[in-house]
Every structure is written in C-alpha cells, then in structure tokens.
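With one protein chain held back, the other chains of the complex are shown just where they sit.
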Amino acid sequence: MILAFDWTQLAQQIVIGLASGGVWATLAVALVLIYRSTGVINFAQGEMAMFSTFIAWSLVNHGFSYWAAFVLTVAISFAGGVAVERAVIRPVERAPVLTVVIVTLGLFFVVNGAARWIWSPETRSLPNAFSTRPITVAGVAFSISDLGTIAVSLAAVALLWAFFRFTKLGLASRAAAVNPDASRLVGVRVTWMLALGWGLAAAMGAVSGMLTAPALASFDQNLMQPVLLYAFAGAVLGGIDSPLGAVVGSLLLGVLINLIGTYVNWVGTDLRLPVALAVILGVLLVRPAGLFGRPMETRV
Amino acid sequence: MRSRAPGIAVWLLVAAVVLLAYLFAPRFISDFHSRELAGAGVFFIAIVGLNLLTGYTGQISLGHGALMAVGGYTTAALAVHEHWRDVWTIPLAGVAAGIVGFLIGLPALRLSGLYLALATFAFAIAIPSLLKKFSGLTGGSQGLRLLEDAPLQVTGLSGTVTIFGHTMTQNHFLYYLTWGIGLVGFLIAWLLVRGRVGRTFRAVRDSEVAAASVGINLAWTKTLAFALSGVYAGVAGSLLAIQVEIVNPLSFTFLLSILILVGVVVGGLGSLGGMILGALFVQYLPDLSTHVSTAEGAPDFIFGAAIIIVMLLLPTGAGGFLRRLARPLTTRLYLRP
Partner (left out) sequence: MARVKYLILLVLGALALATVAAGAASETGVTSTQVTIGGTTPLSGPASAYQSVAKGAAAYFRYVNAKGGVNKRKINYIYKDDAYDPSKTVDATRELVSQDKVFAIFNSLGTDQNLATRAYLNALKVPQLFVASGATTFGNDYKKYPYTIGYQPNYRAEGTIYGRYVVKHAPKSRIGVLYQNDDYGKDLLAGLQRGLGAKAGLVKSKQSYNVDDPDVQSQIAKLKAAKVNTLMVFATPKFAIQAYVYARKLSWKPLVYMNAVSSAANIMGLSTAATNKKQTEGTISIVFLKDPTDPAWRNNSGMKLYRSIMKKYKGGNPNDVYAVYGMSVAHTFVAALQKAGKNPTRAGIVKAADSLNVTNDPFLLPGISVKTSATDHFPLDQAKLQRYHDGHWVAFGGLFRVR
C-alpha cells in the first residue's frame, strides 16, 4: 500500500505549494506591516505592488540594468507609501477603523485605474532576479528562483526584526503602534512613524511585485489581485501581527491548497480555494490569534 | 410632554415628505430612470441590513454580496425549477439568506474584527465557485434566466404590469415594489434600533465585556444581527433577480460585497438616515465615472477618487454629517422649556 502511493508526486506537490506560497509571502509581510502601524488591512497593497512592478518594467525598458531598476523602484515605492499615508490616511487617522478600510478600497480602484491609464493593458514580462534553470532532486523538480523567492521573504523578515529590535527608529515605531499617546509624551513623532510603516510596506510590496511577476511568467494590471487574496489568508493564518507568521502562513497555505486539490477528488480544482479558506477558519477557531500571533488582551 | 410635540411633528413631516416622494416620484422622471432608482433601492435594502450588523453591532462583513446571491438564486431557482410566481419568492429568499447569515454568524462568535473579516471574505470568494459547481440547481456559469425559463413572471415581456386593476409600466412596477419593500424594511430597522434590540446591539458594539457583564447574551445577539442583516441582503438579491430577470455568478463577485460596505460607510455607520445617500452613491457613481471618461482605467480611477474624497470630507459618512447639521435644530426642539 505504502509502496503503491506515489511519494514523488506528493513531494512534488509539496514543493510546488512552497513555491507558490513563497510568491505571496512578501506581500503578506507588507500587509502585516500596515496592520501593525495603522490597524487595518490595506486592500490596496496588491495594487500598489503592481504599480511598483510597472515602474520597474518602465525603468528596465528605458535601459536601466535590472538591479539598478530594482533598487530605484524600492526607493520610489517607499516614498510613494509615505506620500499615500500622509495624503490619504493621515486625515482619517482618528476616524472609525472602517472609514480607513473604505479609503484603502478607494485606493485600490485609484491605483488600478491609474496603472491602466498610464500603461496599456498588454501582457508584459519582467526579468527574473534568479535563474530559472530547472533542477531535479530525487525526481522532484524546482528552480533556484523558487528558493530565492522564499529566501528573500525570510531575509525581509529578519531585516525587519533587526530593525524593530535594535534601532532607535524601530523602537519608536513599535511604541507608536502600541501606545500613541504615551509615545507622544516621550517625544516620538507618532504620525511620522505611521508614515514609516506605510513606506516600509510599500517597499516590501515593490519587492513582492518584482518577485511575483517573473514567478508567474508574465504580468499585467491584474497581477496582484489573486495574490492579495492568498497573502491576506496566509497572513491571518500566521498571525496578523507577526511578519514571520506571514511567511510561514503563506507557505503553509500554498502547500494546503495544492494537497487538497490533488488528493481530495471531490474538491478538484474548482473548490480548492474555498476549502483551503475553510481550513484556515478551522485553525482560527482553535487559535483565534493565528499560529504565531499574540492573543489580544483587552483591558476592561 | 409639551416639549416633545414639536420633535414628533418634525418626524411626522419628514415621514410624510418621504411617502409623497415615493408615491409621486415616477411622474417627474423618465420611465428608464425609475428603473435606475429601483436598482438604487436594491442597494438601499442591502445597505440598511448591513448597517444593522456593522454600524449597530460593530461586526464587519465582507460577504454580504454573497448573501444577496443566496437570495437572488433562491428566487431564480424557485421561479425556473419550481415555477413559482417570482414576487412570491421574496420572503423565502429573505429567510434562506437569513439562515445562511445565521450560520456565518456562528463562527463569528469566536472571531472578531479582522478574523471575522477574513471569514466573511472567504465566504464571498467561495460563493461564485460553489454556484458554478452545483450547476444542476444554479445553471452553472451561465446562471438562470427568468425571462426565458420562468413561466410565472410578473414582469416578463409584456412591458406593463397590472396590479389590483391598476396598469403601469414594468419599470414603474419595479420601482414601487423595490422602494415599497425598502421603506417597510427601513421602518422595521428603525423600530428595532430604537427599541431594546437596538440598545443591545449598541451595547455589544461599544464593549462586549460590559455588555456581557450586564447579562446580555453575546452569542444570541451577534447571530441575530447576522441573521437579520442576511434577511435584508436576501430580499435585496431577490429583487435584483426580479429586476434584471437573470442570475449569474459574475453578478455576485467580491466587488458587490465591497460596494455594499462602501454604501454603508459612506451613508454613515449607525445612522439610518444616511443610508439612502449611500445607496444612491453606489448606484450612480460607477455609471457617472464612465460618463466622465472612457479612457482605459479612468472610470475606476474616478470612482476610487470619489470614494476617498467623500471619506476624507465626511469621515463619519453622510449620516454623521447630517446628524451634525441637525444637532442645533434637534437640540433646540428638545430643549424648549
């Protein structure tokens, strides 16, 4: 019985799941950053990442080398994230949370529409930062690109952790998120900390877009819409206030979707996503704060 | 006692104006605009329902478009498969969606805020896939067409409808049906909100711990709110199916859930008065955006910009703004010696 089971297929589907999950891990980290600073899910995060991808494409198209374009895009996106926070989020900082959510929804349409208006809706491609040469180990195929994508997201998590833990700015940022009023009393510029959060998230989103586009082999203005969905689910599974959780959650979700689709016949490919989301909900009912999240304590 | 009389008089006047507007509006607008208003009415009903859940009980839902789908498909399936008269299916569509809303409310007991958003979001995403999967009942990706396959349509192809001996155009009938139900639904919601149920909802919204400590059953309240808002969404979905005479998975995507939520927040959370404005906003703005420019991407850009601008100017929505406007008036009315 055990020998008849196709272990190679299982391993292959797991590896594919990790590769898929790795693609949306960085966007999940971006979502976590916004959540930690502003307390909302930024529904426009994917579109902002897509916009950054188009900027990178334009730069490459105008003769910049890939890495120059990469760094420049990250910098521009950081500035863009800060600008968005100051222009559109700051005015509603003290409004009900749902107002901010609706603003991010409005932002979704604005950024998507702008990207369609500036660049025509053709299918394009972005060069891959890593090699796509197929590698096969024990009958299971993958590429350096898959490993590279996961490595980048883990590196981002490590960098963020170091930033928040060891730098003064990072400490101020954490303080502003946890207790804005007390932070102001000790001289923390709270509103700029929020802007910093958005800038970092936008930069992370840019990285995400520039990894996603080559991983999915082509891109257009719809690139990040399905990715946002999965990143959101993965981030919540991992614990919405934990960047590491976002990465782990995304990887797990990728594996889960693939295994369900492959081995549960009734589900097939039609219902993979709903079933995977149902599984996540099951996890949340047992551990409401997600796998790595800290349970919220409310003072009465 | 005497100081309350002017307050009541004002409300009665408002009610009378609304009633008159409802009854006589079609005379002043074109036949086709009656149809567009009927579309706004559908949003209005869904928005009032979602407001009960999100505005008054403080629970977020990203899945009310899917609840509309439940209502719409119930109506279509009954009309096409079981040959029911389409308008008689409306209550059943509401009940079906109410039950589904209740079922969604159950996991909500353990989840809150963001996690509830994810749960309802998952439901919204799942619905089109489920609708396509069970194609025997739902017509799969083609959906169901009442105009062709439902023999007992009140609207149908004739162009006119005769109710109680009175003949009117199809579009006028849709308008009266939708807004009639809408006003009744609004009244029910208003009475609920003013009464004990409303106070219980608001207690839960403001502090669950405090509410529980005064003996409010959180589970019952939250699931009731979900079920009630589900009924409204189901009725709205049913009216949509009757209006456009088709149901299709593409009509009930996540975008619809977003539009309803936008309508609630723009209208003003926890304010019933603003809901009409919210409904008009989500009905007319997407269309207006295409009139401003049809360049690729421009309509979406304009729509999004309008949402942002409205939220920046009126963070508590139209209802919050109206309340601020009306405050000097009502204060004066109620504080007369």
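Chains here go by letter, A and B, matching the order in which they are written, and residues are numbered from 1 within each.
One rule holds in what follows: contacts are C-beta pairs under 8 Å (C-beta built on N, C-alpha and C of every residue); 3 or more make two chains touch, one makes a residue touch a chain.
Predicted model, so just to flag it, every value in this text is computed and none were measured.
Chemist: Could you tell which one of A:23, A:154, A:196 or A:277 touches the chain left off the display?
Modeler: A:23
Chemist: In the full complex, which of B:9, B:106 or B:250 touches the chain missing from this view?
Modeler: Spelled out, the listed residue whose C-beta touches the missing chain is B:250.
Chemist: For subunit B, which residues lie in contact with the unshown chain of the complex?
Modeler: 30-32, 35-36, 39, 125, 129, 132, 141-143, 145, 147-148, 157, 240, 244-248, 250-251, 253, 255, 286-287, 289-290, 294, 296-297, 299-300, 303
Chemist: Counting contacts across the full complex, list the positions on subunit A that touch the omitted chain.
Modeler: 6, 9, 12-13, 16-17, 19-20, 23-24, 116, 120-125, 132, 134, 136, 141-143, 214-218, 220, 222, 225-227, 229-230, 254, 257-258, 261-262, 268-270, 272-273
We adopt the following convention: only the chains that are shown with their structure count from here on.
Chemist: For subunit A versus subunit B, what separation do you get between their C-alpha means, in angstrom?
Modeler: 33
Chemist: Quick check: in the complex, which residue numbers of subunit B touch subunit A?
Modeler: Subunit B residues touching subunit A: 54, 60, 107, 110-112, 114-115, 117-119, 121-122, 125-126, 129-130, 132-133, 209-210, 258, 261-262, 265-266, 269, 295-308, 311-312, 315-317.
Chemist: Along subunit A, where are the residues that touch subunit B in the complex?
Modeler: For subunit A paired with subunit B, touching residues are 35, 41, 88, 91-92, 95-96, 98-99, 101-103, 105-118, 120-121, 221, 229, 232-233, 236, 240, 270-271, 273-274, 277-278, 280-281, 284-285, 288, 298, 300.
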